[in-house]
Structure formats: structure tokens, C-alpha cells
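The block that comes next holds subunit A.
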Amino acid sequence: MSSLYTYLFIAALLFSLGIFGVFQRRSLIGMLIAIELMLNAASINFMAFNKFLAPDPIVGQIYTLFIMGIAAAEAAIALSIIVALFRRLRSINIERAQELRG
Partner candidate 1 sequence: MEFANFPFLSAILLSCVVGLLVILFIPDERKMLIKWVSLVFSGIAMVLSIYLFFAYDKTKGGFQFVEKVLWVKSLGINYHNAVDGFSLPMLMLTGIVLFTGVLTMWELETRVKEFFAFTFLLVAGVFGVFMSMDLFFIFVWYDVSLFPMYPLIAIWGSTRKEYGAMKLTLYLLAGSALILPGILYLFVNSGLNTFNLVTLMQPGTFTPFQQKFAFILLYLGFGILAGVWPFHTWSPVGHVAAPTAVSMIHAGVLMKLGAFGVLRVAIFLCPEGWQYWAQLMAVLATCGIVYGAFVGLAQTDLKYVIGYSSVSHMGIVGLGLATVTVEGMNGAVFQMFAHGVMTALFFSSVGYIYDKTHTKMIPELGGMSKTMPVASGYFIVAALAGIGVPCLASFWAELLVFISAFKTYPIRGALAICALVVSALFMLRVVQRTFYGEKRDEFDHLPDVSFGLGIPRMILVAVIVFFGLFPSVMIDVIQVASIPFINGLP
Partner candidate 2 sequence: MTSSFFHNPTLLAAAVAALLPFFTFALIMVFTRPYPRLSAVLSIGAVSVSLICAIFLLGSHWHLEEPIQYTGKWMISGDIHIPFGFLLDQLSLLMLTIVAVISFLVQVYSLGYMAGDPGFARYYAFQSLFAWAMMTMSIAPNMLQFYIFWELVGLASYLLIGFYYEKFSASEAGKKAFVMTRFGDIAFFLGLLVVLLHFGNLNIQDMNSVDVTARMSPALITLSAILIFGGVVGKSAQFPLLTWLPDAMEGPTPVSALLHSATMVAAGVYMFGRIFPFFSNSAVAMTTFLTIGTITMLLASTMAMVTRDIKQVWAYSTISQLGFMVMGLAAGSYFAGIFHLTTHAGFKALLFLCSGVFIHEYETNDFFEIGKYGGRGLKVPIICMTLAAAALSGLPPLSGFFSKEAIMGALAEQHNPVWLWAGLLGAFLTAYYSFRLIFSILFPKKVEAVHQAEHGGHGHGHEAGHHHAGIYWVMAWPLIILATITLVLGFFHTPLENFLVGHHGGGEAHGGHHAWLLYVAVGLALSGVGLAWLEFGRKGAPQVGFVEKVEPISALFANRWYIDRFYRLFLDYFIYGTVSSLFTRNDRRVIDGGIDGMCRATVGTGWALSFLQSGMLQYNLMVMFAVLALVALYFFF
């Protein structure tokens, strides 16, 4: 069971779920979480490839750590903008933000 493809499959599933979440959630927070899922899929990939294929054993772990850190920063920025949006629209529903188009 524990072959490379298992992990890749899980990662791909996770990634797809993330994409699905991005499409499906109207709440900005929900979309943000979905994006985190996609990032995690990438992390799993890195780890799996590192474990099964790469000569240097720690590259994948370093990547994952970095991804986590950067995702945290991203979440912080996103949340701050979401807050600003909430102040203006009294909502964090993306459907409300449709002023720019065309």
C-alpha cells in the first residue's frame, strides 16, 4: 500500500478537493481554507517524492516547513483584507463583491 502512487493519489485528491472548495465556497474564509488544502497537497507531494525518489532526504521537509510558514503569512494578509472587506460590506460573502466587472 505504501507506494509512491498512494501518496500521489492522496495529494491529487486533496488538491482536487481544494479546487472544488475554491469553486464551491462563497465564504472567503472557506475559500482560504480550500487554498490551504491545495498547499497541503503540494506538501504531501514533496514529502512523498523526497521519501521515495530523491537522494537528499530533507529537501521535502524543508519545503513543507517553508510552505507552512508562507501559508501562515498569506492567511494573515488574507484575513486582514477580509476584515477590511467585512467593514465595508458587512459580509464576507464573495458574491457581494461584484462591483468590478467588464
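As a working rule, a residue touches a chain if its C-beta (ideal position, glycine included) is under 8 Å from a C-beta of that chain, and two chains touch if they have at least 3 such contacts; residues count from 1.
Candidate selection criterion: all candidates are chains of the complex that A comes from, given by their letters.
Worth saying up front: this structure is predicted, and the values here are computed from it rather than measured.
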item: Touching candidate - 1 or 2 - for subunit A as found in this complex; value: 2
item: Touching residues on subunit A, where the partner in the complex is candidate 2; value: 19, 22-23, 26, 31, 94-95, 97-102
